[in-house]
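Note that one protein chain is taken out, while the other chains of the complex remain in position.
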Amino acid sequence: MNSVGAAAAQALQLIVGADPKLVAIVLLSLKVSLSAVVIACMVGLPLGATIAVGRFSGRNPVIVLLNALMGLPPVVVGLAVYLLLSRAGPLGGMGLLFTPTAMVIAQAILITPIIAALSRQVVEDAWVEYREQLRSLGETKFGAAMTLLWDVRYSLVTIVLAGFGRAAAEVGAVMIVGGNIDGVTRVMTTAIALETSKGDLPLALGLGLVLLAIVLALNATAYVVKETAQRRYG
Amino acid sequence: MVISRRSIGGWVLALVTLPLCAQGRFITVASTTSTEQWGLFAYLLPIYEQEARVKVRVVALGTGQALDVARRGDADVVFVHARSAEEKFVAEGQGVKRYPVMYNDFVLIGPKSDPATIAGSKDIVAAMKKIEATHSPFVSRGDRSGTHMAELELWRASGIDLDKARGAWYRDTGQGMGPALNTAASMNAYILTDRGTWLAFKNRVDLKILVEGDKRLFNQYGVILVNPEKHPSVKKELGQQFIDWLVSPAGQKAIASYKVDAEQLFYPNASDSNA
Partner (left out) sequence: MDDGRIGFRIGSSLLPLRLENVVFAAGERRIIDGVSFDVHAGLRCMIVGPNGAGKSVLLRLCHGLLRPTAGTIRWNAPESPGGPRHQAMVFQRPVMLRRSALANVIYALKVAKVLPEQRKQRALEALHKVGLQALAASPARVLSGGEQQRLALARIWALKPEVLFLDEPTANLDPGATHEIEKVIDAMHAGGTKIVMVTHNLGQARRLGDEILFLHRGRLIERTPAARFFRHPQSAEAARFLEGELPW
């Protein structure tokens, strides 16, 4: 099989050539997935931290539900968001279907449970260590949740990256709500799906390698930043 | 501090607002995977967009799905290839009027080994019968696309009741044309495809055209404006303007001039009122 070699050559050519169309697709992928991660963090991190420090009835079912939602099938999310944003749907009037915004919404829904569930675990572990000290100082539950979130920020980096990875790699939901429109909603994964269906497997695999390279670069940067900071701040 | 708490708010704002920028004048066209994959739109749309100063956004789906998206009011124009489904769409009041635009043809693809010995035939019905009789592997789209509907029509014309004849030899993939072709290539199976997708398809392995040229393989495309009375969000003027261009001499000439490897893929026939 020399198609892997062909794909690698194709990927190299794509990266070196910096084809403007490819650059646009890569930038859109990053914009969409990063926006989704930001929104998912704004919802998921406080949610996870609040559940971590909270003591309320139904807490355990909520945790189980949250953990289960990490496995949400993207196509189901895509379909739900499609029905929501469709002209015939409840939010149809906003005209968001087949726009990058719709893709951001779908990805944010997909990864919010991941961010919330994983940060719940990390914050809860920290809460065991900090609880007496923070209560002694008179900190409120909500204040403690926020303080802990900031204190476990290096561990959160990994969680946020996991969320970003899932968002950037996802194809089912963005295909449905974005429509894979050339120049408007075509991102890396839908472009890969399109090239696969054209039978241009080397190009599809090449695009896949480009996606992998981008995710890898992002992860490496985050890792270095995290490690350096962690060594300095303990 | 590497991440300052105060700067996070700024990042959040910058990122969230990035993809939400205004998009200008555009229409949404629900079309078929095949039209998108051939590169027809990549060729046609820049010509039109420059003339009309309107962006055309194509969402490529199977014909059945494309009509469903339009039924929900999510497209302004549908551009598909299944005449009976299109006429039904108009009869339901979902579409304003169907215009024939162009045609190309389906071809029957199969492995070079040709277990059903149909190569070179011009009789698609005889070929379909032989495939069924020999239980040679056959890949079906199975996704209510125009090609799938055409395939079902051919089985019916061959006098084969697919519900009874269906067996392990008949592979219902539920996928788009390209993935179905990939499946056929890996299984050395027969498959019905439109010629354009076949010409643009690169992963052929052992597949080649076995049957072509039968009148019954004719593949007609039509374009319809989604009914603005049913779906007020439809961009009536811009949509109709695009349709008018497609069926105008200029549009028809542009369609005729699109070639892949020096081979013409589409034959404009907007003037044929029977198409």
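Things to note:
We call the chains A and B, going by the order they appear; numbering starts again at 1 in every chain.
Following the convention adopted for this analysis, contacts are C-beta pairs under 8 Å (C-beta built on N, C-alpha and C of every residue); 3 or more make two chains touch, one makes a residue touch a chain.
Owing to the predicted nature of the structure, the values given are computational and were not obtained by experimental measurement.
Listed by label, the shown chains that the missing chain touches in the whole complex are A. Screening A:17, A:73, A:90 or A:143 for touch with the missing chain picks out A:143. Interface with the hidden chain, as seen from chain A, comprises residues 129-130, 132-133, 135-140, 143, 147, 150-151, 153-154, 232-234.
We take it that only the chains that are shown with their structure count from here on.
Contact residues on chain A toward chain B in their complex (touch as defined above): 28, 31-32, 34-35, 38-39, 42, 86-89, 92-93, 95, 97-101, 103-104, 150, 153, 179-182, 184, 194, 196-201, 225, 228-229.
Residues of chain B that touch chain A in their complex: 1-3, 5, 11-12, 15-16, 18-20, 23, 28, 33, 36-37, 41-42, 55, 57-60, 72-74, 175-179, 181-182, 185, 200-204, 231, 233.
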